[in-house]
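Encoded as structure tokens, here's the structure I'll be asking about.
Of the protein chains in this complex, all but one are displayed in their positions.
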Amino acid sequence: MQQRPNSSRRQFLGLAGGAAVLGVIPIVTVRPAEATPAMLASAIQSVTGGATVRTGKVKLDIPPLVENGNTVPMTVSVINPMAPEDHVRSIHVFNEKNPQPNIANFHLGPHNGRAQVSTRIRLADSQKIVAIARLSDGSFWSASVDVVVTLAACTEEVI
Amino acid sequence: MRFSGAIAVALLIAGSVFAAEIPPAERRSGYDFMKPDTRAMQDEDTANPGMLWVLDGEALWKRKPGAVNKACADCHADARTSMKGVAARYPAFDKATGRPIDLEQRINSCRTSHQQATPLPFESRELLALTAFVARQSQGAPIETGTDPQLAPFIARGRELYLQRQGQLNLGCANCHDDNWDKRLAGSAITQAHPTGYPLYRLEWQSLGSLQRRLRACITGIRAQAYDYGAPELVELELYLMSRARGMPMEAPAVRP
Partner (left out) sequence: MASALINVPAKAKRGDIIEIKTLMSHIMETGYRHMASGEVVPRDIITSFTCRFNGNEIFRADLFPAIAANPFITFFTTATESGKFEFEWIGDQGFSETASASIMVE
């Protein structure tokens, strides 16, 4: 039922090239400032304002063992109606060990029909991912998943 | 260091018997080694980031870059018909140089001779885009590279390179990709090294890349000095690998971890 993709082409603003330094290295070598559990807690706090976050309603799909931490498919869905009087207002996704704790915020409303979003994320290391949904009644619900990021062999580091 | 452990294991397994070629019936594309999530990225055009390069290539196909004001489309018309199956025959014998050239080199030779334009640098977005657009027209077609008898000595040389041990780890391609393709190296499946999907989107690169880029990374991985882009050795390796994959379907632009 899907149509052939429409495409839009624009002038690109320039692409980083860079000489490649090659070698057998872990996926991510530069990890200057790992987010800490405290940073994760504070990022969550800034969304919830200190309100109680209950476990449930949220489903977080990430492969438990990912092939490459640079591009990890992720789907978050919230089991909740999407009606004007009761709907999901936003979904917030956080991580524990990337340099910063935020991954994405998704803003939704009743017109979405289904509270489900997918994207691809970067994970610097094996870690916990947390998704929090804010409902129209002001309540917060969450799910978390532990993801194992394996080290690839024969990787190259660009730049 | 977890890595030195992985390398030590690789050295042990590589130290034993000499390469045994993979029987045709047992050949498997890198796609077969991937997890379902990664396969899903390749399976659908709007999920496959490689298609972004294909779109760029489609635009470049109609652009007139050189002094004679000619676009690829002016000679080759609709690539969907004119380029169908072409990438499945590369690298191919080039009469002008008396050597095999790969698809990127063919595009550049067209640019310099017929369009009077400057050649595009290896791994530039434009060259990858044009290559991906041309290769895409062969998606699903069986690989036919190497049937031209003039290629025989170059395929033989590619095979020699494939078998030759080199670098500080003293490994040849075959030690991993013929003898140990069913095993893993650190977190990665070793695979059989059939280049069915190039240029392809590698999650590690977060970009499209050529077979030459992949070969260079592999050569550096065994701690040998990688050949320069465009070096005859790399083209001979490409040629051998493509002829070794003869009959397997083209997947470009593939997705790999």
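Every chain is named by a letter (A and B) in the order it is written, and numbering of its residues begins at 1.
Here, contacts are C-beta pairs under 8 Å (C-beta built on N, C-alpha and C of every residue); 3 or more make two chains touch, one makes a residue touch a chain.
Keep in mind that what you see is a predicted model, and the values were worked out from it rather than measured.
Q: Among A:Val72, A:Val130 or A:Val147, choose the residue that contacts the chain missing from this document, as touch is defined above.
A: A:Val72
Q: Looking at the whole complex, which of A:Leu108, A:Ala133 or A:Val147 touches the chain that is not displayed?
A: In the full complex, the listed residue that touches the missing chain is A:Leu108.
Q: Kindly note down the residues of chain B that lie in touch with the hidden chain.
A: 45-47, 49, 51-53, 55-56, 59, 125, 129, 203, 206-207
Q: What is the set of chain A residues that contact the non-displayed chain in the whole complex?
A: Against the left-out chain, chain A lists 1-3, 5-13, 15-16, 18, 21, 30-33, 70-72, 82, 95, 98-100, 102-109, 111-114, 116-123, 159.
By definition in this document, only the chains that are shown with their structure count from here on.
Q: When the centre of a chain is set as the mean of its C-alpha atoms, what distance in Å lies between chain A and chain B?
A: For chain A versus chain B, the centre distance works out to 32 Å.
Q: Considering the complex alone, what residue numbers of chain A touch chain B?
A: For this pair, the touching residues of chain A are 2, 5, 7, 9, 12, 15, 17, 22-27, 63, 65, 67-68, 70-71, 73, 150-156, 158.
Q: What does chain B use to touch chain A in their complex?
A: Of all residues in chain B, those touching chain A are 2-3, 6-7, 34-35, 37-38, 40-41, 45-46, 51, 55-56, 58-59, 124-125, 185-188, 203-206, 216-218, 220-221, 226, 257.
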